[in-house]
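This is the structure I want to talk about, given as structure tokens.
Every protein chain except one is present and positioned as in the full complex.
And now, subunit A:
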Amino acid sequence: MTLEPLIDGFRLFFDVSTLLAIAFGTLVGLLIGVLPGLGPLMGIILLLPLAYHMEPVAGMGLLVSIFVAGSCGGAITAIMVRIPGTPLAAATLLDGYPMMKRGLAKEAIGTAVAASALGGIIGGLILIFLAPLLADIAIDFAPPEYFALTLTGLLTIAVVSREATVKGLMTGTLGLVLSTIGYDEFANVSRFAFGIDGLLGGINLVAMVVGIFAISEIIDQIRHGDLSAKPDVSVVRPSFSSAISTMRHWRNLVRSSVIGTGLGALPGIGGGISAFSAYAIAKSASKRPEEFGTGIADGVVATESANNATVGGTLIPTLALGIPGDASSAVLMGALILLGFFPGPGLFEKHQDIVGGIFWAYMAANVMMFFVGILLTPLFVACIKLQKRYLLPLIMVLCVMGVYSLESSVFDLWVMLVFGLVGYALRRFDYPLPPLVIGLVLGPVCEGNFRRSLIISGGHYDIFFSRPIATTIIVVNILLVLWMLIPKSLKQRVFRRLGSAASEA
């Protein structure tokens, strides 16, 4: 089963348009990662409408390569100007910037790009091996199991929001409420349309997501950013030999990549946390831990390999079970649904070629990222100097035309603008936005499977507790809720005690 998707998908992957889409996505991903304040999520959202017009594997290849390259691009800014281009690169500052200060900027960038690519490939291998196995286990799932599983996905809302659980649950629930707008296939009526034609079929997901994330980001940057800031950086040219020097840290590379993939597969963790965790473990495993933080390649290898491997890890539950772990994978899942394919065991059973094509695209994006990253570093460093007063109008045009191009609908543009204001208001009061998009994407799936289960059982709720797998997942969900209710300080105390016990052992 493991190799079948790869064999079936190669034909779809090995196509000029797909390869071009991956190369373009890699370039855009690195660029968007380099620019502070943006990140892979913004890149995916901006080019989502473009992917909608492409063949499925080419479209997903474009978005996946932005996810991959966007997770690496932030390292260049972190190393050159001590500002992480994306939150994922925050840990790379610790050794990357001191390396630059010691005159090793090209070595630091070369190591960061090579470690990201190699970490991504290791994450990809685990993805290719594990995702089909997980999908195979879930192959006999029926609506009750899917409902229980989507509940798990929804619980990630609380995990994603970490510091603001109540606010995260509020925006997540708002996403679920908004997802109920439109045609209800079970009752054969249109809900909450207020007589507006554009709402009869529901709100356009892309218009909503572009508004919530991109338009609100533009407003936020205008309101807070120094629009003419221009950091003073000099041109750097790393070499391909950095791959060899990175391989010398193979133990650290493999360990950090496995940590990144493992943590990425858990909902709500993300690249930032996995990079810091891998850094801490690399430091404690090192023979010279005192050198960490002074500008050594080991630190950069640990953080960059881990945060790119996280992308592969995140795709495992997204593709195999239809549970997105963060906002980026939720948007990727939404894109796959828009392209006509629903993530989960059914995708692996009926559309192995699409799954295989995505796997190939993911691996190719990591390889291309290495070459594009090394060759075009001078361009990316120059982009750090790009003033926001020129960048923001470009993003605005992409948002407007991207949303319009979906259905040639002016109404969608209004949706985008309204949700841009909603998104900005939520940001203004520190309401996390990722739960909103997770709620929007998972809402229809959760409600559909809930009501389908009840149709099967004739309206009896015991269907959720009479099937072993559904019951197990629901019990796990309840345990998750209980875990979230335990005060943070108590959890930290338990972890500290476990950590000291482990180190003593």
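Here is the rule we use: a residue touches a chain if its C-beta (ideal position, glycine included) is under 8 Å from a C-beta of that chain, and two chains touch if they have at least 3 such contacts; residues count from 1.
Operating definition for what follows: contacts and distances are computed from a predicted model.
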item	value
Name of the absent chain as recorded in UniProt (options "D-amino-acid oxidase", "1-acyl-sn-glycerol-3-phosphate acyltransferase", "Tripartite tricarboxylate transporter TctB family protein" or "SigE family RNA polymerase sigma factor")	"Tripartite tricarboxylate transporter TctB family protein"
Options A:Glu290, A:Asp430 or A:Asp462, residue touching the unrepresented chain	A:Asp430
Contact partner of the left-out chain, one of A:Ile7, A:Ala285, A:Ile455 or A:Val494	A:Ile455
Residue touching the undisplayed chain, where the options are A:Ile137, A:Leu200, A:Val397 or A:Val494	A:Val397
Residue, one of A:Leu27, A:Leu127, A:Leu169 or A:Val236, that touches the chain absent here	A:Leu169
Residue in contact with the excluded chain [from A:Thr180, A:Ser241 or A:Thr472]	A:Thr180
Interface with the undisplayed chain - residues on subunit A	50, 53, 164, 166-167, 169-170, 173-174, 176-177, 180, 184, 186-189, 191-192, 194, 215, 218-219, 222-224, 227-228, 388-390, 392-394, 396-398, 400-401, 404-405, 408, 410, 413-414, 417, 420-421, 425-426, 428-431, 447, 450-452, 454-455, 459
